[in-house]
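Excluded from the complex is one protein chain; the other protein chains are retained at their positions.
Chain naming follows the written order as A, B and C, and within any one chain the residues start at number 1.
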């Protein structure tokens, strides 16, 4: 059970609710958010009789939670959430494509990508400036300079931009320059960072961790939602299994399951899941057919020279083929590319 | 390196090849098949200079294997294999649907399924007679009686039938009554059974094991092909991972990878992979979009009363919806449903 | 609920029990074994009131099953089962070591192993005659000839022997020549084979499948026990995970869990789990410390020349070191090596 207090609830009102819960034999846990306090009830194994609580003052809502997450749950929010970024909407009948290089490498490279992609009607440009790399000796991104190059490329070509926030200290810069804050798979359970992006003013693209269950993904979304940021887009990008024929195993079943459990939009990243550009087109077609709310794909003018993830990156010709194939499917699936 | 001997190669010819291989410092391993002998070369870590062997008599072909399997490999057989079952072809631009109940339960049940499915243009009827069940106390199938009921239902409604062979002793009965022999996931590495179906006169539907790599799946196909049966259809049906939101994790990336590695047709089983009928339609749409050569789905007049796998089984209304959705996609994907 | 009928129960008595169950609204499933019939109750989701059944004739026992398996469960058989093979006992305070080559390769090889091992007090000799190999081109074992060589080597050196049964057709030969029938990981869910070894007169060493849960392993044991063979030894040999630093991931926690769930003895195979002889000694030490009832290790006079699994096989010097290290631990752990 979760008791959501009004925004202006006083300390006394909160204390009274806590006492009432404790008298029922449970543990009460006030959860201060940036806008309001919620009070969780811990220790009950089944539904709680809330008669003794309902009448207290300062309460906005009593929610009988049947899942470990609440704000992310469709029980709590039956209709689909729409996340709007300028002219693009995630979660409705559009199928947005986020495209761009793994890393921003130079002005020339990112401008070239933006020019090409915008000419194909793509509205969202991705590019990493702060890169989480398994090896300390691998290219770590251009940092703030990369953010600026990305932002400029977007502005020059009428695109909004997506980039990854890696830590609490550089988050402010990311928020300033980006339109969508990406949280990468390795940071899906970096809770302090999730709380901070929960207080940010930009939508969040939350990637599923390498071995995260869907409930864990939704609990991570809950961290963000609970701080007041309702614009969360989920991203399935493959999980780690015994299999080695693809870099990760794309869990395509996650899409209908997440759409049932949650109201949040969910997209697929066919580049990171497969690790192989030859798989990007078939997996993107599967993504649109299974009902995903979009895809994020890596594109580079010359993938062979990319400083990271070249093997999974499309060149411009391949990207054109991808769009052509998706358009045919979008048409019969009644979604707008 | 694999030396394939002519069918009528003599023992002396085989011995001469073995000696030549051994003189090169490798181990020679004659592999007697039902029709011919092949001689494997073991111990080489790279390509072998075959000069000393090429001139020997009785040799049909020398194959320099770069993968652990050969007959199943596209290197060896570049064009797509077509597996024909009456009016249906797997591996070309058809998208055959195999449908029917998990188990044959009664004459009424299987006739009802066949009548319905044939009225929808479905040409292949599935139904289990010998059931591999995790528990010895679970319904084990009707056995020979089930085979007869399935065959009759097929004949009465102009359908060909698919059923599982579970062991070497009942295989003869299965071969007599079925049109496609299914090898289930638990038997994917039952090599004596694979060898026996390799000598059978019916096509084989080989399901991927619960934790089999694609190379292991293709090596199991190799056991069948190596005995002379070239009509093998592969089936992706989900693998076991940490995740629990579906019964198994459908590895959809396996489809493009298998199509690249092998010439054999490959279909998807969305019922067993998900274990939940609500996922069957979205996963079937993903299957046709990703390029699978067909699907196998479970259908039952009243799934709630099915003796096995009811939760993942469609009823007739849901099946009609599935067909309607697939038809739209088939149209733009240029495949024939 | 499971109703175990007396051995001489008549068809009428069985029918009466079936009717009584059906009148309670459940499905009754007679499960004929070779010695007796049991009747499973299907469809109840909780405990069943057995008042209407208890008084019927022909019933030996009514068992209220709370786990999917019964005969393998400690609920049903609280004390540890002891499996005796000549002078060796599994399941008590001995720590038997089964040792020998992966495959029987020649008389010289297996005699040499037996001579060495018996001189070290080892009483159980392993050696494969029928080998399940992932590739059809790999060494498949010496077959019947291998069985005879193994048996002879055992007899010549006062050892009992362990070898794998791969299929229903060669099982009779295996049973004739071996003292313990091994069921390999790939056949853990080959139910027809399990039923046949359940009717055999020799103890069974049942290896856990590559991705089998412990409940699935115990259900496979249940197939054997249910046919009347009570001498089942379980074997943990590693499971398949994302990790590649060992061939399989040894699930050492399975030992205390299986000992809690079941009364059956459970041993560890450090050779197959690791796939690397350098790990055999530390893992064997972990096995004895964690409370396993024994180990099975691969030993060969010259591992580098072994026809299978050489990388994980100890030579005689390494085996001596293994014994020396285990003896020290056995002493303080109060188990007899």
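Throughout what follows, a contact is a pair of C-beta atoms (placed from the backbone, for glycine too) under 8 Å apart; a residue touches a chain by one contact, two chains touch by 3 or more.
This structure is a prediction, so every number in the text was calculated from the model and none was measured.
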Contact partner of the left-out chain, one of A:166, A:180, A:250 or A:296: A:166
Touch criterion as defined above, residue of C:88, C:211 or C:312 at the omitted chain: C:211
Contact partner of the left-out chain, one of B:70, B:186, B:240 or B:279: B:240
Sole contact to the chain not displayed, among C:4, C:288, C:314 or C:335: C:288
Chain C residues touching the omitted chain (full complex): 211, 213-214, 239, 241-246, 249-257, 260, 273-274, 278-279, 282-283, 285-291, 328-329, 331-333
Footprint left on chain A by the chain that the document does not show: 2, 29, 31, 38, 40, 42, 68-69, 132-139, 166-170, 186-187, 189-193, 210-211, 216, 219, 222-223, 226, 240
Those residues of chain B which, in the complete complex, touch the missing chain: 211, 240-242
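Note that only the chains that are shown with their structure count from here on.
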Computed distance of Cα centres, chain C from chain B, in Å: 30
Mean-CA-position distance for chain B and chain A (Å): 38
Of all residues in chain C, the ones touching two or more other chains: 211, 240
